[in-house]
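Complex shown without one protein chain; remaining protein chains in place.
Here the chain labels run A and B in written order, and each chain numbers its own residues starting at 1.
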Amino acid sequence: MEMLVFAGAAVVKIAVVMGVVLLTVAFLTLAERKVLSWMQDRMGPMEVGPYGTLQPIADGIKLFFKEDIIPAGANRFLFSLAPILSLVPAFIGFAVVPYGPNREIELFGVTIKPFIITDINIGILYILAFVSIGAYGVILGGWASNNKYSLLGGLRSAAQVISYELNIGLAIIGVLILSGSLSMVTIAEKQAGSILNWNIIGMGHGGGIWWWFPVTQIVAFVVYIISAVAETNRLPFDLPEAESELVAGWMTEYSGMRFAFFFMAEYANMILVSCIASVLFLGGYHAPYPGTRLPDNLSWIEGVAWFTVKVYAFLFLFFWLRATLPRLRYDQLMRFGWKVMLPLALGNIVITSIVVYFLRD
Amino acid sequence: MAVAQWVKTLTFYEILVGMKATITVLIQRIILRNRKAITLQYPHEKRELPGTYRGMIALLRYDDGTDKCVGCDLCESACPSRVITVISSEVEGEPMKRYAKEYYMDMTRCLFCGLCVQACPVDALAMTTEYEWAKYNKRDLRLNKEQLLALGDRNFPVREKKLEFQHPNVAYFNIGHKNLPPKES
Partner (left out) sequence: MGSLSFLYFGTVIALSAILVVALRKPVSSVIALLVMFFHIAGLFVTLHAEFLAAVQLIVYAGAILVLYLFVVMLLNVKEDDSYQRQFRLGMGLGLVALAEVVYIVSAAGLPEEPIRERTTSAAAAGNTEMVGRALYTTYLFPFEVASLILLVAMIGAILMAKKGIMGESK
């Protein structure tokens, strides 16, 4: 019985999170087009529904009923496998993100944490591991299509993902030093208090009389954001699918639902890296002011709301960057990743660990 | 100087300036609402075309309904992409007068340069402002004489008088014309 309740609660939580993520993915495609067009003196989709709000549904129906083409020279197995390899890792990472306060409720005698699907002690590594698997979808899709544009897109993606994943991994180490844990839930809890305790400012992480000394992670934050944009293949780092050079990169030969899988994976990845950024650097579900404004049994609403606001702010930043910046050249991308981002991230680790070592008792 | 440059690089100054530009446009568009999109919602709104717009080509008629074209083939030879085919023949019973028995335009090839319009000695061709001519079958774009005349009727309701009525001195063009009214003298 207890097992059943536990499993049922887990399934419900997963279903809710997947539903919200899929819905967000669908409307992100609309939001992106709208925001871009507002920034570029255009209107964006206006036809389906009032002000084009139902456009994602129309797009979904179109992609669903489109002919599914497998090119003649393609490797059929890998060609079909690639979209799945791309989509699944993008969704798996949401399992360890804390969406709200770490409170517990009793349900038929079983303790359930409603805002956390699961809290594994290596949460952030788990996400990184699966995000790096997502690169296989791109690489294999590019190779299996038997098309030179696809192949080039896949190769570019491989090099880019390896280079920038390293930077992501190094950028978050400063945060891990401050929190002393790899669990997303613990990292979020350690930033309770106010905006000053968020890792981006990092006050309250020193011990004793040094409590006020900020161990700021702003450099790591900037490195993380830039690397996250590169990791999700978004502009200005969208070289794997550079339209003006490679048609559509590794997606050139894909159509219908397989293409939709890649598309959804890209947006799900965007949401995931935004979730990670807000948990690691911006205090997750904590409000920027101390305490809560709502009565205690309703304070979770505030937490979830703040988390949502932070994630959406990041998503807006993605669109904003896309509307502003032109695409980098390939050698610029590599030089920037290895010669600027990597030393910055390493320096941040050294400084953070020195400060933490001397300030903590 | 060098220090300022360093500070600019470190703070991503240029990128921030660019981002300010884009967010300004967005705020003007949806919050201040003092900026309009420069695009039109095409099927619902249409741009006003200038009179000199080069759209579909039409054949014209005189005010009595006869076609202007005299079948001289000049447009065919002027056309750089061989759009036009004219099959010219004599008007029945009037050996001096010719007309285009058949007239075809393959609009899939037309580049709307207007050379045919310029070449025509009797101004039988004109460019309209029509452009919504997307078809499912490309053969539908091979227009025959009737279609071209219909285009002309549709777009140029005011027709010209016959040449000889416009200016008596050009009447020798149509010497063989039976029903020619007497010349003013």
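The definition used in the following text is that a residue touches a chain if its C-beta (ideal position, glycine included) is under 8 Å from a C-beta of that chain, and two chains touch if they have at least 3 such contacts.
These numbers were taken from a predicted model, which means no experiment stands behind them.
K.L.:
Counting the whole assembly, list the visible chains that the omitted chain makes contact with.
P.N.:
Counting the whole assembly, the omitted chain is in touch with A.
K.L.:
Kindly state which of the options A:Ala26, A:Ala158 or A:Ile195 is in contact with the chain not pictured.
P.N.:
Touching the chain that is not displayed is residue A:Ala158.
K.L.:
Out of A:Ala10, A:Ala26, A:Ala58 or A:Ile120, which is the one that touches the chain we can't see?
P.N.:
If we include the chain that is not displayed, A:Ile120 is the one touching it.
K.L.:
Sort through A:Trp38, A:Phe115 or A:Trp143 and give me the one touching the missing partner chain.
P.N.:
Result: among the candidates, A:Trp143 touches the missing chain.
K.L.:
Of A:Val25, A:Ala74, A:Val97 or A:Ala135, which one is in contact with the hidden chain?
P.N.:
Counting the whole complex, the residue in contact with the absent chain is A:Ala135.
K.L.:
Hey, which subunit A residues sit against the chain that's not shown?
P.N.:
Those residues of subunit A that touch the unshown chain are 75, 78, 120-122, 125-126, 128-130, 132-133, 135-136, 139-140, 142-143, 151, 154-155, 158-159, 161-162, 165-166, 169, 182.
Please note the rule applied: only the chains that are shown with their structure count from here on.
K.L.:
Between subunit A and subunit B, what's the gap in Å when you average each chain's C-alpha atoms?
P.N.:
That pair's centroid distance is 52 Å.
K.L.:
Can you tell me which positions in subunit B touch subunit A when the two form their complex?
P.N.:
Subunit B reaches subunit A through residues 15, 18-19, 21-23, 25-26, 29-30, 35, 37-39, 41.
K.L.:
What does subunit A use to touch subunit B in their complex?
P.N.:
Within the complex, subunit A contacts subunit B at residues 35, 37-43, 46, 320-321, 323-325.
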